[in-house]
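Every protein chain of the complex appears in place save one, which is left out.
Let's turn to subunit A:
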Amino acid sequence: MTLQTSAPKGFFRSLSSKIIALQALTFVAMIVVGVAGLFGMERILDRMETIFADRIVPVQQLKEINDLYVSESRIIVDAVWAGEISWQDASTIVDRKQARIEELWGAYLLTYLTPEEVILKDAVAANKGAADRALEQLATLIETENRGIVRDYMRESFYIAIDPIYQSLGDLTQYQLGEADRQTVAGQTIARQTQIVISVISLLVILTSLVIVWVFTNRMKRALASAVRLAEGVANGDLAKPSINEAMTKSATCCRF
């Protein structure tokens, strides 16, 4: 007896091959989804690290520099007048604050600067000289321990020298915050794009799997129904050779699906 079959040849002949192929397709698709997600997450993480290192840290540094120029010096002078610290201590503290300003400014210059930022940075650098000289002058006047001279200086000269750097530091800080906002929005866009890519791939995988499963089951059901019909014919006494051959072929086809 020769089995006649219309089933496809090769790897996809058997049911197990088809199930393995379906599983492999799903597995590969899931890997693609995972890689896309990982890639997207890494880009977002890079973006966040850049925002922190190049924008947030500099904002903190610039704000501290501003505080050191604008507030701390005045507070030190007030503390001397209130007797909370000595004149010598005040002079030492002003020197320390100057050193801290240099340290922060140096650290800021090591961060990544955009071309627009370089222009704003140059404006700060241009005003920094006058502000530094004002602090040096304050330290020198504090050493005289003459309250009247220090008071006059603070009233008449100190903030005139500090004001330009206050303005330019403000502009630079505003730029940093604006840039951080822009980069955050860009990071959020990447996150949304990644979400869309992952969602589309996942949807495609699910739809493809459903279609394949539907095709397989339909073909299996057709073959089974045909086999059942022929089996009923045999049971009813139809022992014609073609029927038996056909029944065996249908059974074989069914097993292959």
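The criterion applied here is as follows: a residue touches a chain if its C-beta (ideal position, glycine included) is under 8 Å from a C-beta of that chain, and two chains touch if they have at least 3 such contacts; residues count from 1.
We adopt the following convention: contacts and distances are computed from a predicted model.
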{"item": "Listed names \"Peptide/nickel transport system ATP-binding protein\", \"Chemotaxis protein CheW\", \"3-hydroxyacyl-ACP dehydratase FabZ family protein\" or \"Probable ferredoxin protein\", matching UniProt entry of the absent chain", "value": "\"Chemotaxis protein CheW\""}
{"item": "Which of A:Glu49, A:Asp67, A:Glu136 or A:Glu232 contacts the chain that the document leaves out", "value": "A:Asp67"}
{"item": "Hidden partner chain, touching residue among A:Ile75, A:Ile119, A:Ile149 or A:Ile206", "value": "A:Ile75"}
{"item": "Footprint left on subunit A by the chain that the document does not show", "value": "63-64, 66-67, 70-72, 74-75, 78, 81-82, 151, 154-155, 159-160, 162-163, 166, 170, 173"}
